[in-house]
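Take a look at the structure set out below.
All protein chains but one are shown in place.
Naming follows writing order (A, B and C), and every chain is counted from residue 1.
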Amino acid sequence: MTLVDVLDKGYVRLVNHMGSDLTVVNAARVSYAKESTEWSEKDLRLIRFLAREGHTSPFRHVMLQFEIYAPLMVARQWWKYVVGSSHMEGTGDSLEAWNESSRRYITEEPIFYIPNPGEWREKPENSKQGSGQAIEAESGKDYTKKLMDYVEAGVQKYEEALADGICAEQARLFLPAYGMYVRWYWTASLQSVSHFLSQRLEHDAQKEIQLYANAVLQLSMPLFPNALAELKVHTNEDE
Amino acid sequence: MTLVDVLDKGYVRLVNHMGSDLTVVNAARVSYAKESTEWSEKDLRLIRFLAREGHTSPFRHVMLQFEIYAPLMVARQWWKYVVGSSHMEGTGDSLEAWNESSRRYITEEPIFYIPNPGEWREKPENSKQGSGQAIEAESGKDYTKKLMDYVEAGVQKYEEALADGICAEQARLFLPAYGMYVRWYWTASLQSVSHFLSQRLEHDAQKEIQLYANAVLQLSMPLFPNALAELKVHTNEDE
Amino acid sequence: MTLVDVLDKGYVRLVNHMGSDLTVVNAARVSYAKESTEWSEKDLRLIRFLAREGHTSPFRHVMLQFEIYAPLMVARQWWKYVVGSSHMEGTGDSLEAWNESSRRYITEEPIFYIPNPGEWREKPENSKQGSGQAIEAESGKDYTKKLMDYVEAGVQKYEEALADGICAEQARLFLPAYGMYVRWYWTASLQSVSHFLSQRLEHDAQKEIQLYANAVLQLSMPLFPNALAELKVHTNEDE
Partner (left out) sequence: MTLVDVLDKGYVRLVNHMGSDLTVVNAARVSYAKESTEWSEKDLRLIRFLAREGHTSPFRHVMLQFEIYAPLMVARQWWKYVVGSSHMEGTGDSLEAWNESSRRYITEEPIFYIPNPGEWREKPENSKQGSGQAIEAESGKDYTKKLMDYVEAGVQKYEEALADGICAEQARLFLPAYGMYVRWYWTASLQSVSHFLSQRLEHDAQKEIQLYANAVLQLSMPLFPNALAELKVHTNEDE
């Protein structure tokens, strides 16, 4: 499996990877000039020790490259993890690369994420951020329709502006951009990926980014089963 | 001067800084355990040599902290510089910190950038990105009005959704987010700042971010006149 | 106090700093556009929350610059922290700059760390790294003398080689370099500094680097008392 669908039109695709669980233990043993070629009980004990004690540098020699297609609001939370953000986190780790599409010069038709009627959520009861239960079905139907109409009106104005000769970088002011799909490549070490997962699989992360984090996990787990297990990266039980 | 107004409601504020032109030359001379305390001709020759030869690490010991209030489309181009982006740039330099406001949990009234009638620009003649001359006055007036109406409609729907109990992280799908103001702190070394300026003062950068880059330059130049002069950071002649 | 002596001839000097405890809480509150100018109980609660939950990015807007004079073996363990190393650590945080003297082109007299007779330590009983109790006084005296003689012989050969016209970059092969003093500037965010301290104040860190870490702590604590207290950075009880 190299592609997992997410939301109505998004996906995560594993483009490439380098290394395996063995890469981690071999990096940790560089002092001894001994290289394992087959996974053993000894390797398991070492990777468990490294993960438990926070000796994360050996996990930085394993790399993954993903292509992601997601609403801009997800992209923004993702890179906030990369750059380091206020109420989120910020390892400052930058063993990552990022190349993203831009609305400054593309004039293809923009594509938007529109929640299905059953996907609209209430605000949480005891928190300033996050979300709670699904709202009532009837109300959900109204909001899906309302958003479709509003997005359609925005796209129409955007296209009128382009047709009138206005530059794309200003015309885009008409787009309800939070839900607009963008596409990017993300190349990151296993240390970065597992840190991202440990943050974004959490209950208080936005539901939409949790779904993307789950897709990243599904694609990564078969490749590095021991490393990810010992780093305690796992989905929330209720998903 | 510590604050420069930009666009209709934005600004750049210099919050703090560390070091001076002398910090750069003293870092370059750490081998010799000699520290200049007053700027001299010899220091000028050294900083000129460092800048010309690309020996940029001594510029990394000088730090600046800014508070920026800008439309999200400007924020996104700014951080693309930080993370490294496709057709733009990418030093990968990460001697920077970034803390930004989020629409996931704030429920204050959102504020938007609306270009004045005279500020709408044509698409460029010979390029896929950027912009050209101002559009006709009459048409500009129409588009300013059209954008105000569309933004107002979006904000109204956003507030209805919040009033109906929908979580803020989904309600924001109704906001034409590219023009929405966000506020952030940016702490960066002089090396990072000058690299940012060299990219964002360019003609082919979006006009709006050029204006912010100019504000950063105005606030920085009096503090590090020699370093910035030798790094050849300067505004475009026609601005 | 801006300078703390370490070992026989080394020191840590605080060159400059930017920000205070308030910088941290103000960065965390950028969303609210509220800035504290005086430290309050509310700020303490916020910084405690940030430290406890690992929201470290606000700590990245505070910067410190140190000048350090230390044996090369200490410098190497220090930068291993910066770059990320095998059995040690590896945040990959790179909000740091580093400028160091080099023996490739300096031909000043090299200076060496020679442990006093009472400073030589036994190997630890139950560990492959670290050290135990002091060795016997008489034996310590012998080793101090032996090291002085060996270093002196090396320096003499180094100087003969230079006098014979051999290039400095090869002549230095005669120097017992682990104990040779080097000087560098280290500019790092409070997040980086506290991470460095949490690693290097540990019992299993080499004694010599623990002493340098203590000096860094002594110089930093008066400037950021709340931040460092909440980040649980403190010396080992038995020192």
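Things to note:
Methods note: a residue touches a chain if its C-beta (ideal position, glycine included) is under 8 Å from a C-beta of that chain, and two chains touch if they have at least 3 such contacts.
Given the structure is predicted, the values throughout are model-derived calculations rather than measurements.
When the missing chain is restored to the complex, the residue among A:Q77, A:S189, A:Q206 or A:S220 that touches it is A:S189.
Remark: the omitted chain is touched by one listed residue; of C:R29, C:R60, C:R172 or C:R200 this is C:R172.
Interface with the hidden chain, as seen from subunit C, comprises residues 72-73, 76-77, 79-80, 82-87, 90, 92, 94, 96-105, 113, 115, 120-124, 128-132, 135, 139, 143, 146-147, 150, 153-154, 157, 161-162, 164-170, 172-179, 206-208. Although one chain is not displayed, its contacts with subunit A can still be listed: residues 16-19, 23, 26-28, 30-33, 57-58, 60-61, 63, 65, 67, 94-102, 105-106, 183-185, 187, 189.
The rule we apply is simple: only the chains that are shown with their structure count from here on.
As a whole-number value, the distance joining the C-alpha centres of subunit A and subunit B reads 26 Å. Inter-chain spacing, taken between the CA centroids of subunit B and subunit C, is 35 Å.
Within subunit A, residues 84-87, 90, 92, 94 each touch two or more of the remaining chains.
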